[in-house]
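Only a single protein chain was left out; the remaining protein chains are all shown in position.
By written order: A and B. Residues from 1 in each chain.
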Amino acid sequence: MKFIIEALKRVRERRPLVHNITNFVVMNTTANALLALGASPVMAHAEEELEEMIRLADAVVINIGTLDSGWRRSMVKATEIANELGKPIVLDPVGAGATKFRTRVSLEILSRGVDVLKGNFGEISALLGEEGKTRGVDSLEYGEEEAKKLTMNAAREFNTTVAVTGAVDYVSDGRRTFAVYNGHELLGRVTGTGCMVAALTGAFVAVTEPLKATTSALVTFGIAAEKAYEEAKYPGSFHVKLYDWLYRINENVIRTYAKVREVEL
Amino acid sequence: MKFIIEALKRVRERRPLVHNITNFVVMNTTANALLALGASPVMAHAEEELEEMIRLADAVVINIGTLDSGWRRSMVKATEIANELGKPIVLDPVGAGATKFRTRVSLEILSRGVDVLKGNFGEISALLGEEGKTRGVDSLEYGEEEAKKLTMNAAREFNTTVAVTGAVDYVSDGRRTFAVYNGHELLGRVTGTGCMVAALTGAFVAVTEPLKATTSALVTFGIAAEKAYEEAKYPGSFHVKLYDWLYRINENVIRTYAKVREVEL
Partner (left out) sequence: MKFIIEALKRVRERRPLVHNITNFVVMNTTANALLALGASPVMAHAEEELEEMIRLADAVVINIGTLDSGWRRSMVKATEIANELGKPIVLDPVGAGATKFRTRVSLEILSRGVDVLKGNFGEISALLGEEGKTRGVDSLEYGEEEAKKLTMNAAREFNTTVAVTGAVDYVSDGRRTFAVYNGHELLGRVTGTGCMVAALTGAFVAVTEPLKATTSALVTFGIAAEKAYEEAKYPGSFHVKLYDWLYRINENVIRTYAKVREVEL
């Protein structure tokens, strides 16, 4: 858990600029999550300015939640530029598997190379060509062993760090795998909480390597949710407290509440 | 009021997937309203994926609040697909009457067939060809008798269920008409609360017929607003509590607070 504390410290010292090309639903809330944590968000999608913006940025987060053909072009181009410039890229393939368009564009972005791929069970399954595991943007039921295997398989197949989020979150770079037990089910009653994790991963991957960055984002966000729930049992108030706790979370809170361990397949 | 309790119970059991093609202002807040109530939102507008998404969905909600020509195409196409697939459609013609473009596109969507049309007095008047009753996206003053008549006239003219929202909300399918007295004036100080009602109507119309569904949405939302106001007298806090109460509302709360009755013309 030391690496999480160290990563959070660096985010707060360096205030990484995280460039998001994300969906309309969560533009406000992911920007607020980044600001609350201590990072600096920018949202920009115009092809005219992508290169300049990515040059300024410390990481790029791509989220296909309200994809269309114009945004697809920006996302693919941003991925190419970020790779050329050596900026880390996080992909959140929201709704992959729900439609062929989303699956195809996610694979197109993945093929350009990303540093972190984060999705739920259905989305990551769909990218591996496994059908019928998504309902809209939600996953169908599955077992923990399945999720762990899926994470490792995807990490190897796509040769990147993969997180599969769920009741337990798994993160693997194909060699090492972490299981994160933090979080709260009320997150499922607030839109875009998965997108917030992707955005926060952008902040962490600007300051540390992908496996540790993704695990740090999941633990930090999961603890913030647990602490928020201590203060607010209903989704509106809980949502508000989530930002409060992304701001308040610190070394002590992480030390006390982090529930993460390395797992073997 | 039994049918409202029954409808809410079904929403929570079935968690209907509500596909929204809505405006940028309310994408986040309508998704949160649906999640708080117990439904499952998806926002998607790309023509490439409309058919697949609507196949997955239990209802479609179309809201023209930040309309442009690209979104118009998606909305018209979605309406056609939803009708082909037999999925219920809710139309919120935000700002109809304020501009000819909005009036025309609303009528274009209506002509494809919708299951519920929900608007304020000015918007529904404009769709019936009555001019000069809108100011931006707000209605000008009118009397209750006028509103009731307008609701029935529109229901007959468009051969669908129509809700005209205001201090009192009226819902009619051209045969039966309900008046809903729940709600709170502080809703006027939070953006997109009318859009939330349309989104929630999408959840209810996935589980019951349009007249009951729309009435259920209006009563449920109106009570949530009243309960929220008991806890918070100012718009920021009130807005937060609104989600809390969409989550907390239950049979007992509805039984105690519902103010709805069938009216004759």
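Note that in this section a contact is a pair of C-beta atoms (placed from the backbone, for glycine too) under 8 Å apart; a residue touches a chain by one contact, two chains touch by 3 or more.
Everything numeric here is computed off the predicted structure, so don't read it as measured data.
A.B. asks: If I consider the whole complex, including the chain that's not displayed, which of A:6, A:130, A:209 or A:244 touches that chain?
C.D. replies: Considering the complete complex, A:244 is the one touching the chain left out.
A.B. asks: Decide which residue listed in B:98, B:168 or B:263 touches the omitted chain of the complex.
C.D. replies: B:98
A.B. asks: Tell me where the left-out chain touches chain B, residue by residue.
C.D. replies: Answer for chain B: residues 23-26, 28-29, 65-69, 95, 98-102, 135-138, 188-192, 234-237, 239-240 touch the chain left out.
A.B. asks: What does the interface between chain A and the hidden chain look like in terms of residue numbers?
C.D. replies: 17, 19, 24, 27-28, 31-32, 35-36, 40-49, 52-53, 56-57, 70, 239-245, 247-248
Operating definition for what follows: only the chains that are shown with their structure count from here on.
A.B. asks: Between copies chain A and chain B, what's the superposition rotation on C-alpha atoms, in steps of 5 degrees?
C.D. replies: About 120 degrees, rounded to the nearest 5.
A.B. asks: Report the inter-centroid distance (CA atoms only) between chain A and chain B in whole Å.
C.D. replies: Roughly 33 Å, centre to centre.
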